[in-house]
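Below are the structure tokens for one structure; questions will follow.
One chain of protein is taken out of this complex; the other chains stay put.
On to chain A.
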Amino acid sequence: MTPPPVPPVPPVPGTPRAEALAAAGERPPPTPSQTVGPFYGYALPFAKGGDMAPAGHPDTITVHGRVHDGAGQPIPDALLEFWQPAPDGSRAGAPGSLRRDPVTGEIVGRHGVDFTGFGRVATDADGHYTLRTLPPGGVPYISVCVFARGLLHHLFTRVYLPGPAGAGDPAADPLLASLPPRRRATLLAAPEGEKTYRFDIRLQGDGAHEETVFLDFG
């Protein structure tokens, strides 16, 4: 007489694998967002992260400003990422934003021939950031993704550049056209001297200042 089969021990707990769902032809549900927290500083920002334009390029524009919270205080631990087309309108991007020294592993910066289209800047102790880039081709805006301690899910916004810096016309932009003037104003970079623009980001209105328009792409 054969002994009864031994029942298997219960399976290991944990997340069902997205891979298994995908293999079964199901759409795997998204992984939830979590805050970037306060301690990303030695991992995410990189040297020359805000210098998207090759050093000394005559068309270089500077975009700078502060990130504020709902009490109007500057946020000293926000991380901003920028994405934009190259001046010729290409949206293909290019590798090499974090180009490394093969000997030391240090980040040596972009090589300046390809335009990578990607920038990353952490705000300083005063909540301030600076981006040096080339005018985006074909659209009047630079896309921004905001991360911060206290922000559980990143936020998207856009820096709209006025005049000849932007190849397009902001007035003809469908997003700008859809916004009431007070809201629209939060997306417009303010000229400040030659080829320099001010763009502040307010994660929450503080009563005196309008909250920045943030975007949902569905």
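The definition used in the following text is that contacts are C-beta pairs under 8 Å (C-beta built on N, C-alpha and C of every residue); 3 or more make two chains touch, one makes a residue touch a chain; residues count from 1.
Assume contacts and distances are computed from a predicted model.
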| item | value |
| --- | --- |
| Undepicted complex member, UniProt protein name, chosen from "Protocatechuate 3,4-dioxygenase subunit beta", "Urea transport system ATP-binding protein", "ABC transporter permease subunit" or "Ion-translocating oxidoreductase complex subunit B" | "Protocatechuate 3,4-dioxygenase subunit beta" |
| Contact footprint on chain A, counting only the chain that is left out | 12-15, 17-19, 21-23, 25-44, 69-71, 73, 75, 77, 81, 83-85, 91-100, 102, 105, 116-118, 136, 139, 141, 143, 145, 147-156, 174-175, 178-179, 183, 203-205, 211-218 |
